[in-house]
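The structure is given below, and queries will be raised subsequently.
Moving on to chain A:
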Amino acid sequence: MSLKYGLLGLLVEEPLHGYEVKNRFEAMLGGTWEVNIGQVYTTLQRLERDGLVRPAGERGDRGKLLYEISDSGRKALNEWLAQPESGPQELREDIYVKLLLAARLANGDLGPLLSRQKRAYLQRLRDLNQLEARAKKDGRTDLARLVRGALLHTEADIKWIDELSETGISGESE
Partner candidate 1 sequence: MIAVVRKALADLRRRRLQAAVIFLTVFLSMAAGTMAVTLMSQTRDPYQAAFDKQRGAHLQIAYSATTDLQLLAKTPATVGAASSGGPYPVSNIQFKFGDRKFFVDAIGRDNPGGPVEVLNVTSGRWARANDEIVLTRSFAELNKISVGDRVKVVSVAQAPSLTVVGEVVDIDEGSADLSSQRAWVTSATVPALSTPDSAFYLMDYRFAGDPTSAQLQGYIERLRASLPPGSITGSLNYILVRSIFNITNQILTGVLSAFSVFALAATIAIVATLVTGIVISAYREIGIMKAIGFTPTQVVGVFALQIVIPALVACVLGIPVGTLISQPLLANSSHALGLSYEPTFSIGLDVLLLASGVLVVAIAATVPALRAGLLKPIAAIAKAAAPRGTGGRRLRSAAARARLPRPVVLGIGDAFARPLRAALTLITVLLGVATVVVAIGLPRSFLLINNSETGAGNYQVVVNRTGAFADADAMRILNAQPETARVVAVGGKNVTIAGLADPVNTQLFRGDSSRLGYLVIAGRWYSAPGEVIAPAGLLHDAHLKIGDSFTGTADGQPLQFRVVGETYDINNLGHSMFMDIATMASVKPAVEPYRYAVTLVPGADVSAYVRRVSALEPDLLDVHAADNSIIAPVKIIDTVLLVIAAVLALIGVGGVFNTLLLNTRERIQDTATLKALGMSPRQVMVMVAASAGLLALVGGLIAMPVGLSLHHVLNDVISSSAGNDTPPSVYAVFNPLELVLIPLLGVVVAVAAALIPGRWAARTNVVEVLHSE
Partner candidate 2 sequence: MSELVRLSDITKVYQGGVTGAVNGVSLTVEEGEFTAVMGPSGSGKSTLLNLIAGLDRPTSGSVSVAGSDLGRMSEAALARFRRDRVGFVFQFFHLLPNLTALENVLIPAQLKSTTSAEASGRELLDQLGIAEVADRYPAKLSGGQQQRVAIARALINKPSLLLADEPTGALDTRSGDQVMELLMELHRSGQTILLVTHDAKLATRYAARVISVLDGKIVDDARLETAERAAADVIRVRGEEARP
């Protein structure tokens, strides 16, 4: 939902064309989420269908529409903003399945898997660190905050890897 409401929220400031919304969205995310224009228009159309946005004024040149947010749109946006993240933890990366499988297949010898993964995480951490430094230097505090979140997540992943290495799953039954 975050694309839908992200685009919606951008229209609170002022009515925007579709491509303007795309640019602003990508800029806000600092390059960490690139959307294609088709997706943007599809989402805007859905929003219009649900009555949360409406066209503002006449179709301009080349058939580009200006969208603006409606009252119910504002209401929906506020409700979405107010709602905390309460769904289940999303663990999407492959490592989770890999780990469980390897544990089963390799009789608990996870050493090589863990150290390879850790090294990858370390590199990721380094990249994140550098990204954060750049964001701060460029004055992009919002991006820096986002990167910080990613950093801490990665650190948590590393801690998990370390724990697994320390306690040694060898010999443990599932």
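Just so it is clear, a residue touches a chain if its C-beta (ideal position, glycine included) is under 8 Å from a C-beta of that chain, and two chains touch if they have at least 3 such contacts; residues count from 1.
Candidate selection criterion: all candidates are chains of the complex that A comes from, given by their letters.
Only a predicted model underlies this, so the values are computations on that prediction, with no experimental measurement involved.
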item: Chain touching chain A (counting every copy) in this complex, out of 1 or 2; value: 2
item: Touching residues on chain A, where the partner in the complex is candidate 2; value: 1-4, 6, 29-34, 39, 43, 115, 118-119, 122-131, 133-134, 143, 146-147, 150-152, 155, 158-159, 162, 165-166
